[in-house]
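Provided herewith is a single structure, encoded as structure tokens, for subsequent inquiry.
Subset of chains shown; positions unchanged.
Labels run A and B following the written order; every chain starts at residue 1.
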Amino acid sequence: MKVSIIGTTGYGGVELLRILNQHPVFQIHSIHSTRGEIPIWEEYPHLYGILNERIQVIDFDQIGEESDLVFLATPSGVSRKLVKELANKDVKIIDLSGDHRLQNSLDYSQWYKLEPAEDVVVDQAVYGLSEWNEHDIESASLIANPGCYATAALLGLGPVAKEELIEPDTIIIDGKSGTSGAGKSLTKGSLYAEVNENFKIYKVNEHQHTPEIEQQLRSWNKHTKPITFSTHLLPITRGIMTTIYARLKTNWSTEQLLELYRETYNKHPFIRIRPLGNFPAVKEVAGSNYCDIGLHVDERTGRVTIVSVIDNLMKGAAGQAVQNANILYGLDQTSGLDFMPLYP
Amino acid sequence: MKVSIIGTTGYGGVELLRILNQHPVFQIHSIHSTRGEIPIWEEYPHLYGILNERIQVIDFDQIGEESDLVFLATPSGVSRKLVKELANKDVKIIDLSGDHRLQNSLDYSQWYKLEPAEDVVVDQAVYGLSEWNEHDIESASLIANPGCYATAALLGLGPVAKEELIEPDTIIIDGKSGTSGAGKSLTKGSLYAEVNENFKIYKVNEHQHTPEIEQQLRSWNKHTKPITFSTHLLPITRGIMTTIYARLKTNWSTEQLLELYRETYNKHPFIRIRPLGNFPAVKEVAGSNYCDIGLHVDERTGRVTIVSVIDNLMKGAAGQAVQNANILYGLDQTSGLDFMPLYP
């Protein structure tokens, strides 16, 4: 199975290389970027002697003829154009950007401040939240890979949202992400001296993953109300934690909720529900495709606190993309994804 | 004015040294610790050639006779005993621990899992939230210096809580702290390799600053309900951010709330209300006694998001302690505290 990657030199792209280079079925056929036709190791010296591929310019015809599957590790606003070019080619597409996630193009315009993809394209895109959308992913031709924050938040909220155990207007998601999520673009805010020993909130009530989370919540519970969602920048490279707060409709104990979570995710190898009293830390999933979840019900307030962590480049991007590719081709979901967390 | 410090070798204690060594009025008379009678620079080489004091054993009689003011930079559970020993001496006391903050001793027992101080001692203690309790601090003999998280949360909540603008059962405080807050005790969780590139939640719904925050909120608004308060460990040394969520009772705009905050803190030199659209980052107060606050009202949800940051060793501990000492002795609040943030 031959795959191409467009946007290889970003952090999501190079994480795809790490996974696919050892994947038992998918084979890296070509890598593309606008960075120039250089060997990939010149951009990423850690690949020296391991991956000798040259970056190629993007030739849609060639990709269409030679590859079975294309990963778009390109920014929002770019993927949309690439998908159009690849529309009539015989390739399946997994898009890591936000361009095809929102069914309502007005949401896209408003939150992304970019021109949306055409409705006809978005309509055939399948939202690739692997654990909750497996059936549709199996037969998709275009997969909109979820956002990193959205993945952590939705996997954490899924069971209580779907079972309608929480009051729909009380959901607050406090998100924290490592800086690799911001990609490699050269901005003052991504400089070491600005991020190091620092912690910032950003895009207050304006983060573009908000409508994506709300859309999925609505698919679970049509009474969903607007959520409060905050995002903060952690002085680490990899990792996302979402700390989620909501008021329970009825008295469930912590142990009862944990049991619900264990049942819900029983067949899903990448979700680990922590035992009572145990909460995950972001480093405990670093380099792996796991999403770890812990929770606690506070009887004083009637609220549940749910904590979910992922590696934003893995389960939050490249890892989930390959997981979706595995589903798409009927492989075991863990194929090529059996990385243990790198600890310490 | 002669001051003694007990518990000098902890991070709070050594920060007191940094401040007091250049204070125009207070003079470090003696420093005490159970670490042994060594020159302080052997424990803290950065003080070599600057501060030649020797650590002394604790002699309560001598302290009582020679010093005017004692700072207790000792852990909760220890300060209580020291205060008893100093009770009949002619010294004023500023206690940085949690031992004398909670008026209800049952709260202390429950949240600290320690034996409480005697009610008669706690009753005369004044809660040293400088900006809100100035009058009582002026005439105190024992000041209970606020907790680091509590300081950030309360300064952020004060104006809306006191004006009763928020629904009292909707307050959620998501706190994040640097590791110096955990002190110098040798625990696995404070090791570099465990904290670095990591981010953890801890004491979920069990943090001992919860009743302290609720007690002060009740003093502003008797309808206060139990809050949800979460604490996370940041991979930085200094800094606390609290991200605070609450639902507004009525429609206030972001600009109106900012105006309220500016007015409330108008005369308070260490509170900086950020302009519309601007939010503080923890490094922007590092090494200083500032508390910076930004906020935003989300019209979609009717909730306000308030962000407050402090340096946990300064405004969250030693800095506020000296600010309280300044108030106590009728000095300008900023005496010896005019440190600019160290950036980058």
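We take it that a residue touches a chain if its C-beta (ideal position, glycine included) is under 8 Å from a C-beta of that chain, and two chains touch if they have at least 3 such contacts.
What you are looking at is a predicted structure, and each value in this text was computed from that prediction instead of being measured.
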| Full complex copy number, with 2 in place? | 4
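We adopt the following convention: only the chains that are shown with their structure count from here on.
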| For chain A paired with chain B, centre-to-centre distance based on mean C-alpha positions, whole Å | 38
| For chain A, which residues count as touching chain B in their complex? | 169-170, 172, 174, 176, 193-194, 196-202, 204-205, 225-228, 230, 232, 234-239, 241, 243, 245, 279, 281-283, 286, 294, 296, 298, 300-301, 303, 305, 307, 344
